[in-house]
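Take this structure first; my questions come after.
With one protein chain removed, the remaining protein chains of the complex are shown where they sit.
Lettered A, B and C in written order, each chain numbered from 1.
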Amino acid sequence: MKTVPPTTERLISMLHTMLLIRAFEEKADELFALGRVHGTMHLSLGQEAVATGVCAALRPDDYILSTHRGHGHCLAKGADAGLMMAEFLGKETGYCRGRGGSMHIADVSGGNLGANGIVAGGLPIATGVGLSIQVRETGQVCVAFFGDGAANEGAFHESVNLASIWRLPVVFVCENNQYAMSMPVRKSMRIERISERAAAYGIPGLTVDGTDVLAVYEATEAAVALARSGGGPTLLECATYRYKGHSKSDRQRYRTRDEVEAWRRRDPIAQLRARLIAGGVVTDGAAAMEAETRSAIDDALRFAEESPEPDPASLLDGVYA
Amino acid sequence: MKTVPPTTERLISMLHTMLLIRAFEEKADELFALGRVHGTMHLSLGQEAVATGVCAALRPDDYILSTHRGHGHCLAKGADAGLMMAEFLGKETGYCRGRGGSMHIADVSGGNLGANGIVAGGLPIATGVGLSIQVRETGQVCVAFFGDGAANEGAFHESVNLASIWRLPVVFVCENNQYAMSMPVRKSMRIERISERAAAYGIPGLTVDGTDVLAVYEATEAAVALARSGGGPTLLECATYRYKGHSKSDRQRYRTRDEVEAWRRRDPIAQLRARLIAGGVVTDGAAAMEAETRSAIDDALRFAEESPEPDPASLLDGVYA
Amino acid sequence: MTRQISYAEAIREGLREEMRADDRVVLLGEDIGVYGGAFGVTDGLLDEFGDRRVRDTPISEAAITGCAIGGAITGLRPVVEIQFMDFITLCMEQLVLQAAKIRYMFGGTAAVPMVVRTPGGSGTGAAAQHSESLEAWFAHVPGLKVVVPSTPADAKGLLVSAIRDDNPVIFIEHKLLYRTKGPVPDAPTAIPLGVADVKREGADVTVVATGVMVPRALAAAGTLAGEGISAEVIDPRTLRPLDTETLVASVRKTGRVVIVYEAVKTLGIGAEISARVAESDAFSHLTAPIIRLGGAECPIPYNRALERAAVPQEEDILAAVRRVMAA
Partner (left out) sequence: MTRQISYAEAIREGLREEMRADDRVVLLGEDIGVYGGAFGVTDGLLDEFGDRRVRDTPISEAAITGCAIGGAITGLRPVVEIQFMDFITLCMEQLVLQAAKIRYMFGGTAAVPMVVRTPGGSGTGAAAQHSESLEAWFAHVPGLKVVVPSTPADAKGLLVSAIRDDNPVIFIEHKLLYRTKGPVPDAPTAIPLGVADVKREGADVTVVATGVMVPRALAAAGTLAGEGISAEVIDPRTLRPLDTETLVASVRKTGRVVIVYEAVKTLGIGAEISARVAESDAFSHLTAPIIRLGGAECPIPYNRALERAAVPQEEDILAAVRRVMAA
């Protein structure tokens, strides 16, 4: 597949996106620790390069289907951090009027057709988005994010096969962060790489270093070009890692500190930052950019905090169109 | 995989089994045409070599999970034709007391855990039979039959993966008869052979000529040996063809007479018969054997016809244990 | 002007007219193309609309359902055929956790205009895995609409409304009704969802029936008339939303009610109708207990006589009505 190296502007904006995701999730983590969040949440800290590299290769009018670990996808697709934070805190001003929360944030007008509380639940839906693009002939593309654990759901199999036989413009992006909750990927399937499953559907499959945002971007760029040109779906596996527990109740008995440390040494943000510093593209070590993203998240939180709660009288709003 | 050539006795018994299946289903077809059968049925005429070759490689205490097209599997596993015919006609003396009918014939004590009205519905169950064998350490094996269309169900994916990671003693036998009702296999998946899907689970997969009962027998023999020795599952694809329509309502618009004729020229029974005649094993062209199987089916029908209908007062029998 | 056409033809007409009028309408399903559908409902639509809009799918019910959802939230109006209602058990996650909830979870920012057509019911000797009547499951789910037509005219008129509706609609057809004929208007006529239909007026007892039980209830009402019992037969037609007011008004008038449905009696739609009557002001007008006639508490057996015994028949309706009249 042909690949186009990203421009310097793109590299800078990708660093910015990754910093913004990290700032958002560190704040979310902090709010949770303070007991200010109802329910649970799933953080993608450590996986920023996947959401960022993939979405950087998309057009604004392209679609994504996200997962329960979707904050990064949402921000990378261009969502407003304030509306996200408001949803995270269940406010009326949030993307879903506080009805969805962390696990269901959707920015439909921005092309994010929603996080999903159901593992692999977005994959069948992605085939329909692809069908719609194909029938309406709009030249858009749909990216379906899912995890390594999702690759063992029947929905994965049925969806990739359907997209393959109809050559739907869908890119299946597997974020292999090595675990499905406590289940190590090596115990949940007897293959080396999840991308090997592409052969079962007669579509291209490849695995890239999901901590290297450029590798993710270039692989996505090629897969998107193929999909847009009518070449059908690609299964793109991004090898990555989640720094935090699966969710808040996780004692992480299933992995070692050393393993976590080893992956942290390959931090996606540090990698791109180093590269840009080496290339003389950023001078202050992107300190200004990092400060800017943190204050953007502070503003987002302020907006969310000052926003009203939904009116209980509106409980039944939006059940039906 | 090592293979053991079948003995002459086994070859003769396989011919007998195939003739018995054909006689049973031709009689079933005839009864249906006469309007003597309630509901629908699915005939495996043309596919006799798969059921026969596979079951010939099994021990009496091994298990099979059958499909909606299961008459052949049932007879090949050693079921009584009379009890089958009685079930086919909904009689109290049938294998399922007339509650199941053609689509649900089960001979549990004989190791046939049932035909299944749900495409791929038996595959998840097969993993549990494998688990039970593994936990109880009985050295049995479970064969799960399914069709080409079933290979696109999520249940196929989840089940083969589960059997693979736990190395369950299950042999997945795909009867690729080229169509799922009206859907040609080449349109329902973008791969040459369904057995290619084995690689997605890290298990052996192979495709054999499903009209050659010896090829089926030897491949199954090897897969069963692997499963019994703790080597886990195999995906065995048998290329075959159904001579009749999918079910009774089928106008067969999706295929040509020529195609049907071409496959009929490779008739599995004719192939084995020719081989045995050439080898001087059978002299009269197996005419006596054929006559014997036909009269066995006549006896089975007589038994069924003379059997009583279930008593409507027994409607609720067997809902709960 | 009306003509006599079959229930299956009426559904096909509804599909054809909506597809001609709106190219966002696409069909998805197993064997709906060349084969024309397991019950022939979509026969000829592939020829007229082509394989871009009439899609034969692999046997992947969950993906087909999700495919309709994805199409619906991005500009299509998909109509899915699930070959037998039993197989909808494979679509529950996509239908109930996704289709039914997306609009609400997303704060009203998306709509899911799709229809799932599927044939339910017993009586064809298809046995336990091809004879389900699961409409009550869907009527329990906010976000879904559930339609159960009993005549060709209702089938066409309600299908047209279902396709034009911006919400996911489960449209439940009946195998035994496909060949039944009835008058259907020539001109396209949409019948609104959520409105019950009084199929026969009466004064002494209200018989609420759905699906294939409607013709059985009407036949029974005819017989009862001969006995001087005037039965009012009402078909809710839509189970969610359920037109409670029409049902309650009838009970207020008659003081007696018999609810007839094919699904398993326990927690079938009759349970909800009974409960709504019992909590309504019609309660004080009741002169007899509320009687439900539902399917037996067992899977559908294969044997013809057992199969018949498993669901209400005309004679059961007659007996039940005579019982409430005697109370």
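Just so it is clear, a residue touches a chain if its C-beta (ideal position, glycine included) is under 8 Å from a C-beta of that chain, and two chains touch if they have at least 3 such contacts.
Note that the structure is a prediction, hence the values are computed from the model and not measured.
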{"item": "Contacts of the hidden chain among displayed chains", "value": "A, B, C"}
{"item": "Given A:M14, A:A49, A:C74 or A:M103, the one touching the chain that is not displayed", "value": "A:M103"}
{"item": "Residue among B:V108, B:A262 or B:A291 touching the omitted chain", "value": "B:V108"}
{"item": "Full-complex contact with the absent chain, from B:A28, B:C74, B:A126 or B:V213", "value": "B:A126"}
{"item": "Contacting the left-out chain in the complete assembly, out of C:V25, C:A38, C:V54 or C:A127", "value": "C:A127"}
{"item": "Candidates A:S13, A:T138, A:S182 or A:Q271 - the one touching the absent chain", "value": "A:S182"}
{"item": "Interface residues of subunit B (partner: the chain not displayed)", "value": "63, 65, 94-100, 104, 106, 108-109, 113-114, 116-118, 121, 123-136, 142, 154-155, 158-159, 161-162, 165-166, 317-321"}
{"item": "For subunit A, residues in touch with the removed chain", "value": "37-40, 90-91, 96, 98-101, 103-104, 116-121, 149-150, 152-154, 180-183, 187-189, 249-251, 253-254, 309-310, 312, 314-316, 319"}
{"item": "Residues of subunit C (touch criterion as defined above) contacting the omitted chain", "value": "86-87, 89-90, 92-93, 96-97, 100-101, 104-105, 127-129, 132, 136-137, 139-143, 240, 242, 263-264, 266-272, 274-275, 277-280, 283-284, 286, 289-292, 296-299, 301"}
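Criterion: only the chains that are shown with their structure count from here on.
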{"item": "Centroid distance [mean C-alpha coordinates] between subunit B and subunit A, Å", "value": "45"}
{"item": "Subunit B and subunit C: spacing of chain centres that average the CA atoms, whole Å", "value": "36"}
{"item": "Distance between the centres, which are taken as Cα means, of subunit C and subunit A, whole angstrom", "value": "40"}
{"item": "Contacts with 2+ other chains: residues of subunit A", "value": "154-155, 158, 161, 165"}
{"item": "Junction residues of subunit C - those touching two or more other chains", "value": "58, 60, 62-63"}
